[in-house]
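Here the complex is missing a single protein chain, while all its other protein chains stay put.
Letters A, B and C name the chains as they come in the text, with residue numbers starting at 1 for each one.
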Amino acid sequence: MNGKLRLNPDQIRRARKAAARIAADVDTCIGKRTTVAVERTVLRLMGVDGVNLDGVPLPNVVVDRLLEKEGLSAGAATWVVNASLHYGLSPREVAEQTAAGSLDLVSVPRAGRESLLREGSRLAAGGLDRIAARRREREEKIARLGEGKKPYLYVIVATGDIYEDIVQGKSAARQGADIVAVIRSTGQSLIDYVPYGTTREGFGGTYATQENFRLMRQGLDEAGEEVGRYIRLCNYCSGLCMPEIAAMGAMERLDVMLNDALYGILFRDINMQRTLIDQAFSRMINGYAGIMINTGEDNYLTTADAVEAAHTVLASQFINEQFARMAGLPAEQMGLGHAFEMDPDLEDGFLMELAQAQMSREIFPNAPLKYMPPTKHMTGNIFKGHIQDAMFNLVGILTGQGVQLLGMMTEAMHTPHIHDRKLAIENARYIFHNARRLGEEIRFVPGGRVEKRAREVLDRAVGMLEEVESIGLFAALERGMLADVKRSRTGGKGLSGVLEKGEDYYNPFEIELRKRLGLGGREEGSAHESGLQTN
Amino acid sequence: MNGKLRLNPDQIRRARKAAARIAADVDTCIGKRTTVAVERTVLRLMGVDGVNLDGVPLPNVVVDRLLEKEGLSAGAATWVVNASLHYGLSPREVAEQTAAGSLDLVSVPRAGRESLLREGSRLAAGGLDRIAARRREREEKIARLGEGKKPYLYVIVATGDIYEDIVQGKSAARQGADIVAVIRSTGQSLIDYVPYGTTREGFGGTYATQENFRLMRQGLDEAGEEVGRYIRLCNYCSGLCMPEIAAMGAMERLDVMLNDALYGILFRDINMQRTLIDQAFSRMINGYAGIMINTGEDNYLTTADAVEAAHTVLASQFINEQFARMAGLPAEQMGLGHAFEMDPDLEDGFLMELAQAQMSREIFPNAPLKYMPPTKHMTGNIFKGHIQDAMFNLVGILTGQGVQLLGMMTEAMHTPHIHDRKLAIENARYIFHNARRLGEEIRFVPGGRVEKRAREVLDRAVGMLEEVESIGLFAALERGMLADVKRSRTGGKGLSGVLEKGEDYYNPFEIELRKRLGLGGREEGSAHESGLQTN
Amino acid sequence: MKVDFKRIKPYGDTMDDGAVQLSFSLPVPCGEEAREAARQLVAKMGMEEPQVYHMADLGEGYTYFIVYGKCTHTVDFSSIRIPKVETDRMDFYGINRFIRERIGRKVVVLGACTGTDAHTVGIDAIMNMKGYDGEYGLERYPGIEAWNLGSQVPNEELLAQAIERNADSLLVSQVVTQKGVHIANLTQLVELTEAEGLREKLILVCGGPRITHEMALELGFDAGFGPGSLAPDVASFIVRELARRREEKERTGS
Partner (left out) sequence: MKVDFKRIKPYGDTMDDGAVQLSFSLPVPCGEEAREAARQLVAKMGMEEPQVYHMADLGEGYTYFIVYGKCTHTVDFSSIRIPKVETDRMDFYGINRFIRERIGRKVVVLGACTGTDAHTVGIDAIMNMKGYDGEYGLERYPGIEAWNLGSQVPNEELLAQAIERNADSLLVSQVVTQKGVHIANLTQLVELTEAEGLREKLILVCGGPRITHEMALELGFDAGFGPGSLAPDVASFIVRELARRREEKERTGS
């Protein structure tokens, strides 16, 4: 069926094809490189954790040592697995001794390639089995407790103090939240390590650490048992530590991860090569862990105009879909982002928002779209803001979004207070329940404003994607085609953490993940041929 | 066309026919009677105003005197016009002298019938010409200043102090209000006279007095000039003084009047005969003055359940339509009431509200329907209340209502504060503007929930009307068929003010109004044959 | 997050942050001076860092504000005790049994919306046969003779009816509270019953959305019932109070 909007399937096909080529093009280029973050992730997946006496995380200590000794192009696994084999130590012990200075990785006698690969793949299997177990745990809990109806009610907590976050998260769960996201402190995405342990002092959010993940997970599991509904936990694997955080999330049974290289490039000025390499590996992990990713194209409308730039969001969704697909992440885990960000004082703006939300729904029928609330045009007028959020919620239920990121009336002031969240949840629950089946009851007039708006946005997205295809994504970013922000190929943070893979490069987790996800090798270049066809 | 809901035109026709018979039946019965209020109105229209030394309004003094002397069955005009002729005094002077005790109306020598009728009709023409002049004044102002788009934004002021009301009303006009209604003090509807002069002390509202009307009219005219939009003024002619207030409103250029005998019967326990007689005369005055009436069936849903009793509202609208028609009030002035009063926690309740509002719109295509906001299910949670009001506003714009009575978030607490009104107006303006043409863009699925709900309500209304037709309206009220309230034919307030018209009964204004409104005499009974057919 | 119940403070997202939202209008023209006036006012309320987040011109020299601030006041939660209607609530059957066993005759109850108040939904909820929220009203109780006089009943008439029907208890509903009209009205009823020498005989009960038990006692009533009250709450109180009074009378032998 071609839906309520009678979108042209040829245009959708053209868009997918262009996006697939764009993604494949990037992949070819990044396939030859690795990053310090990817290597630290490999270590973490092998069980390396903890900090040295100066508080530097062991994965950083080891990777920095290897960089210094010019051994990293072979992959951290090459050295650590080798030392493991040689001394009969666990990778973690190897890391600890490296940190203590009692072990020099590059001077350990080298085992034969075959035994290296055997041990590497044993460790990889063990690491991934642990993740698979957490995934099964989630599935069992959902089967036993059940879960909320879609659109899921997604709220953020962002006190800066993990213990306050737990109180706020549990309270939200009791009010009806389905997903609780812990926002990170400003600046974390730019630090090239993941802080360690419990943290109680962040700004605009709480540091993402594995211990914080564990504590929050435990809190939400408790609340979930009490309210009889599985409560999903969300965090952010964007920024310089993207794949590490993906791994930590997979190990601590997070359920949703913000994960988008484009966001980092445009909004955090992270180097594009760095973060695209990181993204590819992180998406495999997320995919395998059964974690839903959320992409960040909704943010484009905070810097660009929401009416003018709507097609850039759609174009980016198409690209993100292809990146995800190439990492083996199924459509059911693709929380592609879009947003309700038009000026509320626009005549008939609601019709355009409705058109666009319905359009996204029809173009990505199996993806649990992440729908973002009004933020840019929220003001200090909390009463008006609350009804802007209500209209957003109405579009959410009318068009069957997957994840409704709840707007808060205090958006223009502070990260949410405990009752802001309560009122936001109450808002969504009221609208969702009271207008539950409205979407089933209405049709749009053929040739009318709603249909026209959707067609126009799709056509412009196709045009843009084909242009990007012809110049390549990097050039498109350089020209500021997304979010009105220009970024250069070699600018931004983190480029120094990118390195060419050596001949002897070894990453047992990537190999094992590709196997388990049923992905071909990277070199095949087959991605050029066809895009993912979902309808 | 049969609209978006595919309503069955035969059912609508059946409903109108039954309603016409119900109204005609009542009319036959009330045609033989008059009331003290009707007689006082005649005096007011002849220019009688002011109070005696005890503060009793002169119309009351005169009518009470005539009652005492058993002269009222001839109509107050008979005596006052006679005395006028005899002494060469104006009716007002006659009333003053009657009050002073210096003139005894019934003992004035009687003029011949013919000269009585001549003078009566001269006075009636003069009185009605003054009203016609106010009507033209309104039309000129609207032509010059323009007016708000429909649905009109209707707000109430209810401070109890006319001077505060003026501040609040002017402030509301600046915010965007199109209609300002001054709510009356509790209890005014039960007093059998209209207070005189400026008043500053009411409870839950401000006394309706002619001077208060004048002051408020002046304030809103000022505001209207400044904002460049004609601001309509509304008050209440329900209760024991219904036709008197209608006359006062007509003289002071009010634009809208709450006017509904059924409301008085059910919610003020006013005697049904009394108020139906009063209503017939008051509607002629409203009709002639170009005043839009608002009927009160929306109130049924405050005592009965809004889902269960929806059809009673529709049935009552049909009856009110016929009463209005019989009084010569054109469809364009029939602000028939209905309401958004379902429990917000009802699943898919929004669909039902939408269905009903659309249904009313299609059944009464030319009437500027008055749509009432949620009141019963408003709570102390002002934030939730504000979004209930937003959903109500959305239905208003989606279905093209004529008058949107704005809900206030503080409905469950107090009569509106100055900023409650501001927020309510902001709410409606946002929704109306942002979703202005949504109604043009959507269609309802044939056979779906929305269509079914409308059909069900219409069918039940037809059933009810035919039952009322068979037993008569009085019996239906006795059985509690409306609003879950039972009222007896001879119970309630004000029956003592009803009296049989004598052989010599004379009401020059009724005669002149019937003439100018193009109405036949009452006796014809032609109403039985056909209802008003608007589509 | 440890709470000091001797000194509780508002909470936004950090214990004791004092976060409070306010909104109000001031009779001053919109502008920076108005904003400052709003800040000063909120500071006087004991709020630190008052922040005016929204200011709107209402016209006519009035301005509306939405303000947030950090409250410095604290409340000793540990010492709070609430006066409640001190009756074990019985159910429909329990109440009727209690009447049979302890009173031995029908209890006569009159209800009304008094003065100019016409909001009958509340009193109907307590009295009507069909009841409210799943609870039958008093008219359904075999042990109770219930008379609902409806709306807009003058106090004088209510009292006349009470005498005529030999009532045990009067139930008065007051919903309109603007300018304190309910206070005046309830006070007048108490005065009238006292003047008639009936205060001892009658159990006076009032109710409504803005009525609390505490306020009812202050006004000279025997009990007050607020939002969410149901027939069994009221009936339990009345029958126990009736029994208590009778037994006390017997004891004191008067």
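Here is the rule we go by: contacts are C-beta pairs under 8 Å (C-beta built on N, C-alpha and C of every residue); 3 or more make two chains touch, one makes a residue touch a chain.
Remember, predicted model here, so these are calculated numbers, not experimental data.
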Among A:33, A:86 or A:268, which one is in touch with the chain left out?
A:268
Touching the absent chain when the full complex is considered, from A:115, A:186 or A:366
A:186
Residue among B:89, B:191 or B:412 touching the omitted chain:
B:412
Residues in subunit C touching the chain absent from view
1, 3, 5, 8-12, 15, 19-28, 32-33, 36-37, 40-41, 44-47, 51, 61-62, 71, 73, 75, 77, 80-82, 84, 210
Please give every residue of subunit B in contact with the chain that is not shown.
158-161, 163-164, 167-168, 379-383, 412-418
Take the complete complex as the reference. Which residues in subunit A touch the chain that isn't displayed?
158, 160, 167, 170-171, 173-175, 185-187, 190, 201, 203-204, 267-269, 302-303, 412, 414-415, 417-419, 422
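Please note the rule applied: only the chains that are shown with their structure count from here on.
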In whole angstrom, what separates the CA-based centres of subunit A and subunit B?
60
Please tell me the distance, in whole Å, between the geometric centres of subunit A and subunit C computed from their C-alpha atoms.
53
Rounded to the nearest Å, the gap separating the Cα centres of subunit B and subunit C is 34
What are the residues of subunit A that contact at least two other chains?
381, 383
Could you tell me which residues belong to subunit C and also touch two or more other chains?
56
